[in-house]
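Contents: one structure, followed by commentary.
The block that comes next holds subunit A.
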Amino acid sequence: GKQEEDKGFNLAVVVPNVVAGSPLYEQMVAGAEQAIKEHPGSSMKVFELGFNQAEWGEKMTSIVATGLYDAVITSNPSMPDICKSIAEQFPMQKFIFVDGYIDGHPQMASFLYNQYEQSYMLGHLSALITKGDMPGSNADLKIGMIVAQEYPVLNKMILPGFKDGAKSVDPSITVDFRIIGNWYDANKASELAGSMIDAGVDVIGVICGGAAQGVFEECGKQGKYVVFWDDVSYSKAPGVIVGSGALYQNRLVYEVITKAIENTLEYGKGQKLNVSDGYVGFVTEDPDYISTVPEEIRIKQKALFESIKSGETVLQTPEL
Partner candidate 1 sequence: MQTCLEMRNICKTYSINGRTVNKNVDLTVRKGEIHALLGENGAGKTTLMNILYGIIHPDSGEIFINGKKVFIDSPLTANRSGIGMVHQHFRLIDDFTVAQNVVLGMEPRHGLFKFDNTKAEKDVLSVINKNGFKLEPNAKISDLSVGQMQQVEIVKMLYRKADLLILDEPTSVLTEHEIQNLFIRLKKLVKTGKTVIIITHKLKEVKRLSDRLTVLRSGKVVGVRNTADVDESEISRLMVGRTVALKPIKVETEIKEEALKLENVVLKKRRQERPILDNLSFKVFKGEILGIAAVAGNGLSELENLLGGMVRITSGRLLINGQDVTNEGAAVFRRAGLSYVPSDRLKRGSSIESSVRENIILTNHHRFVKKTGEIDSSAADEFSSKLIDNFNIDADPSTRTGTLSGGNIQKVILSRELEHIDGLVVFAEPTWGLDIASSEYIYKKIIEVKSEGAAVVIISSNIEEIINLSDRIIVMHSGEIVCETKNTEDIDAAVIGDYMLGLKNDFSKVTNER
Partner candidate 2 sequence: MSNTGFSFPVIHDAIDIMTPFLLAGIGGLVTELSGMLNIALEGLILLGAFFSVIFASITGSLFLGLLFGVITTMFIAFIFGAITIYLKANEFITAIAVNLLATGLTAVISFHFFGTKGNLVFDNFARLPVFDLPALDSIPIIGDIFLGHNIIVYAGWLLVFVFWFVLYKTPYGLRLRGVGLNFKAMSALGLNPKKYRLEAIVISGFTCALAGASLSLNIGAYVPNISSGRGWIALVVIYLGGRTPLGILIASFIFALAESFSNYAQGFINIPADFILAFPYIITVVALVLVSAIKKRQQKIS
């Protein structure tokens, strides 16, 4: 679409699935809103593409085809692949991907989080807790992970990171990995958590959207622990969530959109964001974290975080 010069910047925020229940999408919308608010005359609209991945391409095309948007921002590792052919049809359209990677496409800018590092830190923490002497920790060297479904980033980065992080503490720690089959069956998630706890697991990593509520509940009931991805918040289940590996998508989107509006964003480049770049992190200063996790563990965890951040520890990140 051709834009007339005097018109303000128009942004399409395209959410695969729906916004609700997904911290990353919520943050994307919030970050974009903030940037738009600070630039009078610019505007944005949020689109939800729904649960059927097969329709994402078509819906994205419809959005682009309106010709109304100077840029489309979206967040999901699969989106660059989906948008490649759309970009061919609409050579003027600019795309911005967060949590996705594509390099060398002149219409596209992308930012991929190093979720290996993020998961490594969470695995490390989980291992410390299962070995440690918190009230819920047991003697078994077992941690767990409950996910909604398998997907490439999970299999290639998150799960290996989680395992490697745990094994860096004690190579004999095993990860009990289970799947719900969807993103919303909280009761099944809670049953799974229950059966994992029965099997000796005391810390569970969860990546299962809305269904996570069931894990919080079950772990809360049984006095076990949860580590959580992508969200800065411990308050969803104080005392239960013992670690939160944050992606600062909110800030990233805010900065990127600001650049886009001010026309300083560099397209044609894919950036990988590591812990050292400041967009992938681990939340250490949260009061719930401090009050729940013993100082000894926090010190070790902080040490790991700082050393990854400073580049002292270099992790061999797998290719996506």
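The working rule: contacts are C-beta pairs under 8 Å (C-beta built on N, C-alpha and C of every residue); 3 or more make two chains touch, one makes a residue touch a chain; residues count from 1.
Regarding candidate selection, all candidates are chains of the complex that A comes from, given by their letters.
Note that this is a predicted model, so its numbers are computed, not measured.
Peer 1: Between 1 or 2, which touches subunit A here in the complex?
Peer 2: Result for subunit A: touching candidate is 2.
Peer 1: Along subunit A, where are the residues that touch candidate 2 in the complex?
Peer 2: Contact set of subunit A toward candidate 2: 18-22, 26, 150, 176, 178-179, 181-182, 184-188, 190-192, 194-196, 198-200, 210-211, 213-214, 217, 236.
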